[in-house]
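Sending over a structure as structure tokens; questions will come in a sec.
With one protein chain held back, the other chains of the complex are shown just where they sit.
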């Protein structure tokens, strides 16, 4: 019997070595695999290269990983945000390397890695400083720059539900980078709200087939859902909305 | 109000001009938009370039379009099948041009057209006669050939259900080329079993968002379904299975 | 101030140019305001590059959903007819030229349509590009929404961008608080001047020869 489920987040990330390249899903906080990141922090692997759209928000998740000094380099499209102070300080202190990639090139380069594409001519970034030093070609009258795949040793992503084969479905815009990252990493580790019995996911609606997934760990239902239904009552960080109001008061 | 629904197949294809490039969905008979092809035959546009995985099966659908002499050239991966006699005769008589493309390159080149990719280095076909004259490059120790997008003026595809915005869901392996062809054609025309009210397709399970669709025409439920449930009783051509048995008897 | 319209008036002006059935991406910041002025009786489908077509307005109190955000990471909703997709599919949609309109902010727009809106190039600034370069080259029409003048009164319409480029020759129209400009092969053409502005006065403000 195939069983990709893992007992907890700690064992799911236990073999990530120092120096690994790790893709981390999420767009801002949505879809960020917070429990896996916390486990990676506890695990302590250092000198990591992180691929993510952003460079951390607030003091939790990816930001906390950065704060612990475990990250050597980050590949992302949008590091500077209103709540990216952890990254900002590290970057200004010269303690983290940044490779800035336009978001569409980031997504397509990750897809290319998973799809066996050697390189592709992209319309994005042409004539800008982010294309400096890149091969350019005019095809059918339009300018393109050559972009190469981005691979990783591990991908840490978050999904709504998974089964023991690793089939996944996501929720709303928390889907974002998960499906392409799952295809591009040697080892893909997924946190899900719930592991469901094999055969209970609609085969027409599976977004990530299990072939792209190595480990699945259940972390419990996100607390703005109850029994699968949206109940609200939280802020964008997922904290109780009334607590935030009390804080503000 | 956006309403992409069209009253019948004839009006859906009425503006396809002579000389057009037309992508036609389907893998063999599965997912072939038979009603739209029949309408194109009745419409009579000639000198067409057809992009399809195959070159017709039996005497219906794409094969019938070929038989009517409306097709100048076909771009496909697998023309020769046990039941491709219409194409075989035309090809041997030198009355149709063939561009043979490995199936993965066909799918990826169609996707590239829809995704704005200028060209891509493909691992498929390297060192074979189907790469003759194509640019080759070694990337990271592996050989690749450069492949260009395939676009079309029209795409004719088949889906299970659609709404008036053009959102689509498919059924089983009849999905095949529909979703990528929809992205690559200037005008995408879809036949569906049923047009459902806006909002009744699960947004997590929409396969082709309406942005890629121009016209949707309802052709009635495929006759191996009843009220959306599979009832069987047909052969692979969709004909009543007992009729085939009678024929054989 | 009869030579300037307000930011909300400008958002309404842009909204009035978006036809029913258009697929539209509204960039982070001021362009987001345009959504408030799209007529409710017209179906205009909003795209957000983090994976949603059919984006709706902000949720009501208590209904914030952390899984449902826009590119600016604000809480949004989804309308009936919406579809979710992953990031590569979303950007394929943009880069493949399927969006009808995108509305972006700008530091500078050059008369050849070059856009600079992602970096001032200031030393020590932390660069961040996001989806700006993909939006700039992807939509059928790229509209810029901006004040005509920067805080130091310099013109944001320029002969040539001095800030780092976002995209080359990509802007089709610029909506400013003073006037609306089309980008043409001969440079900026005044499409509509607000209030007391004239081609001559706009020419003076921008230092550009205008049509």
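Just a few scattered comments:
Labels for the chains are A, B and C, by order of writing; each one numbers its residues from 1.
In this text, a contact is a pair of C-beta atoms (placed from the backbone, for glycine too) under 8 Å apart; a residue touches a chain by one contact, two chains touch by 3 or more.
All values reported here derive from a predicted model rather than from experimental measurement.
Taking the full assembly into account, the omitted chain touches A, B.
For the chain missing from the display, the contacting residue among B:47, B:173, B:200 or B:226 is B:173, taking the whole complex into account.
When you scan A:114, A:127, A:178 or A:238 for touch with the missing chain, the hit is A:114.
Considering A:94, A:141 or A:203, the position touching the chain not shown turns out to be A:203 (whole complex).
Residue in contact with the omitted chain (choice from B:107, B:156, B:185 or B:211): B:107. By the touch criterion stated above, the residues of chain B touching the omitted chain are 27-31, 53, 77-81, 87-88, 91-92, 98, 100-105, 107-108, 110-111, 122-130, 143, 170-180, 207, 222, 224, 230, 232-238, 241. Against the chain not displayed here, chain A makes contact via residues 1-2, 111, 113-117, 163, 165, 167, 183, 198-199, 201, 203-204, 206, 209-212.
Just so it is clear, only the chains that are shown with their structure count from here on.
Centroids built from CA atoms put chain B at 34 Å from chain A. Taken residue by residue, chain A touches two or more other chains at 108, 122-123, 170-172, 207, whereas all remaining positions touch fewer.
Shared contact sites, meaning residues of chain C that touch two or more other chains, fall at 78, 84-85, 92, 94-95, 137-138.
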